[in-house]
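Got a structure here, written out as structure tokens. Questions coming.
Left out: one protein chain. Kept in place: all the others.
Moving on to subunit A:
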Amino acid sequence: MTSPLQQKIKITGPSMVTANRTSDGIVIYRTAKQGWSASLSDAAIVRTSDEARALLAEANADDVGAVGAYIAPVELKDGGEIKPGNLRERIRSKGLTIDLLPA
């Protein structure tokens, strides 16, 4: 996956803005209420490149709270459930795909 850090702002489907929390590095999502949440289900969803750019700008403005904000794709399920749009984001939201102990 091309690093999202290098992406031009042009989205092709529903997207969100994600970052890491400054104090402890955990994965966070930009919410519609100008804040952050550790849960993807709280993420603000954007559908146009302009909306995406605006949400990212707002996220970037919070330099104290978050590090390395970027736009990432999501999948919207019928019931409105938000799923990560690629493997990288799946791993960021669900955690490691591996067993830590020998099995």
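What to note about this one:
Note that in this section contacts are C-beta pairs under 8 Å (C-beta built on N, C-alpha and C of every residue); 3 or more make two chains touch, one makes a residue touch a chain; residues count from 1.
Please note the rule applied: contacts and distances are computed from a predicted model.
Chosen from "Amino acid/amide ABC transporter membrane protein 2 (HAAT family)", "Ring-1,2-phenylacetyl-CoA epoxidase subunit PaaA", "V-type ATP synthase beta chain" or "Sulfite reductase", the protein name that UniProt gives for the omitted chain reads "Sulfite reductase". Mapped onto subunit A, contacts with the missing chain fall at residues 1-3, 5, 20, 22-27, 63-64, 67-68, 86-88, 91-92, 95-103.
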